[in-house]
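The structure follows.
Every protein chain of the complex appears in place save one, which is left out.
Note that the chains are named A and B in the order they appear, and that numbering of residues resets to 1 at the start of each chain.
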Amino acid sequence: MRSLRVLSGVLLATTMMPVVMAAVLADVEIPSDEASLQRGAQLATSVCLGCHGFKYLRFGNLQALGFSDEQFDSLRAGQDLDAALDSYTPADVARDLYGVVPPDLSLMAKAREGGPHHVYTLLTSYYTDESGVTDNHLLPGVRMPDVLGYSSAATPGERTELERQALDVVAFLSWAADPKVEQRERLGYFVLGYLVLFAALLYVLKRRIWARLG
Amino acid sequence: MASTLLAWINRRFPFTSFVRNELTDYPVPRNLSFWWNFGFLAGFVLLLQIVSGVFLAMHYKPDVNLAFDSVQHIMREVEYGWLIRYLHSTGASAFFAVIYLHMIRTLYYGSYRAPRELMWWSGQVLLLLIMATAFMGYLLPWGQMSYWGAQVITSLFGATPMIGEELVLWLRGDYAVGDATLNRFFALHYLVPFVLCVMVLIHLVALHHVKSSNPSGIDLAAKDNIPFHPYFTIKDLFGMVVFAVMFFAVVFFAPETFIEEANNVPADPLQTPPHIVPEWYFLPFYAILRAIPDTLGGAAAMTVSVLIFAAMPLLDRSSLPGGARYRPVYRAMFYLFVMDVLVLGYLGTQAPEAWVVVVGRVATIIYFSIFLLLPWVSKIEERWLRRRGLPTALQATMASERRQKASGV
Partner (left out) sequence: MADTDEADAGRRDFLTTTTTIIGAAGAAAACWPFVVSMNPTPGVRAQGAASLPLDGIPPGAIRTVAWRGKPVFVFHRVPEQIAKADSSQGGKDPQPDAERVQDAAWLVVVGLCTHLGCVPNKTADGWLCPCHGSVYDNSGRILSGPAPRNLDIPPYTISADGTLMIG
């Protein structure tokens, strides 16, 4: 009966579910240029790494982002090239502090509907109401503090700057979730070009051969 | 040298005659359209899945603590691991796309009818094996969708009268989907494709016995058959490369199309993701499951909705040859069926609000009615067509069939 309860629970959960939050994600273009990725990597290692890990990345992987030697050395702060990007806050400490272990960010850009747009919207949806309570429009009650300080930005200029930072971080998260994207697409053009050519040849050949039947 | 070797072999093994009879000179109706390409494509995708699967298995670890990480290891550390995994994950969807088109061809042209019933039934077994393989494979990445998909589907067996509870426990080897489940799914996911290969062989032996059907719906006279090589080697190859263009476009440029976001989150037995949806190829059946308010009834309806295809040769009682070509009512039912399946598929993606449930029930009733009414519909249609006078093309076709029978071919 237990499994039946699980089943009906799950079926019921999908039944009762309101159409997944209508919250609109910001419609922004996620950059993928080297400069954004580098700034994003710096923010991610200096800010996000305080609570989150990127356990599928090693410091050596970050070299692919084209840092100069000095930049890279300051980024990795003496860490071994083979060391994973683990959070500075151990999981149990984080649980005590926030009530949850902050999720690993290696795959975050592929792990939510909307991917990078979800994360961007999350980071730029913090606000402080009249009573001085800070919350988030996208995920009300989220236990992650306003790490970029978006809710306390006083001027539009400050906000724009923080939005740019959020974009950079999100660019980095996208790369972290899919570091082979460049290699993949390069190979993809090559393979598709080959296949189209081959298909054309086969088509001509097929026409010739079938012409024999009259 | 080569010819001496060939002669040596041919004395002991019918190599040349096999190649000639079953491959190069194998007679094929000349009027086959590209709808007859999908069997070959299915073979190609099967090969692709087995090869990519074997290479994935060299790096994958079927252990709840390691499985998710090992997939990321494949994606990031193994040379071209990302390519091999995306081939495999996209290949699963491609397999169903190809198989469903193959079935649609068969239904439209009535290729399941005598003497091809055993082809259709071996095909039905293949479909079941592919579904089982895909279902078990989907657990292996050990993401949230993997886990909850397996949890829900194995729970379905709990609806079996009397032994349900024990059956579920036995299937999982654990109280919930767990390490034992993952391990056995991996073992079977690796095994079943080889059983599938044997079934494919049976499917092909049957094919080479009854020969291909063709758009006209009756078997052609010998003069209208042409040798497989070079005509169909080139045609099938061309079709395969066109398919490959589409397939690789997904693999290289949209490889996450068929990977749910939630499956990039490691399995968490304590939290169901907000929106669980099966893979697209199970959606119509899932919609049927949900349309029935009772668990046992839903599970039964879903099972029957897959198995009922096997009844087609028995349900279609028309004595007019072929499928939809010369039979307007059958054709209308065919299109209704395809549309109904698409509607069900769409409903499968939706959170079941009131309207989804209502439409789902209607679509489910239509789904089964089409099958169950076919015996009467096909008879009535035939009577109506005969009264109206059969089209000349059909009369000619039937006459040539009679001549063929009379001359004992």
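FYI, a contact is a pair of C-beta atoms (placed from the backbone, for glycine too) under 8 Å apart; a residue touches a chain by one contact, two chains touch by 3 or more.
Note that this is a predicted model, so its numbers are computed, not measured.
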Request  = Would you mind listing the shown chains in contact with the chain that isn't displayed?
outcome  = A, B
Key: Contact residue for the chain not shown (choose from B:39, B:81, B:239 or B:348)   = B:81
Inquiry  = Please identify which residue in A:64, A:100 or A:204 touches the non-displayed chain.
reply    = A:204
Inquiry  = Using the document's contact rule, name the residues of subunit A that touch the chain not shown here.
reply    = 60, 82, 194-195, 197-198, 201-202, 204-205, 208-209
Key: In subunit B, positions touching the absent partner   = 51, 55, 58-59, 73, 77-81, 83-84, 237
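Quick note on the criterion: only the chains that are shown with their structure count from here on.
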Ask   = Between subunit A and subunit B, what is the gap in Å from one C-alpha centre to the other?
value = 35
Ask   = Which positions of subunit B touch subunit A when the two form their complex?
value = 30, 69, 72, 75-76, 82-83, 148, 151-152, 154-159, 164-165, 168, 175-176, 226, 230-231, 234-235, 237-238, 241-242, 244-245, 248-249, 251-253, 255-256, 259, 261-262, 264-265, 272, 274-276, 290, 295, 351-353
Key: subunit B contact footprint on subunit A (complex, rising order)   = 1-4, 6-8, 10-11, 13-15, 17-20, 56, 61, 103, 106-107, 110-113, 115, 177, 179-180, 184-185, 187-189, 191-192, 195-196, 198-199, 202-203, 205-206, 209-210, 213
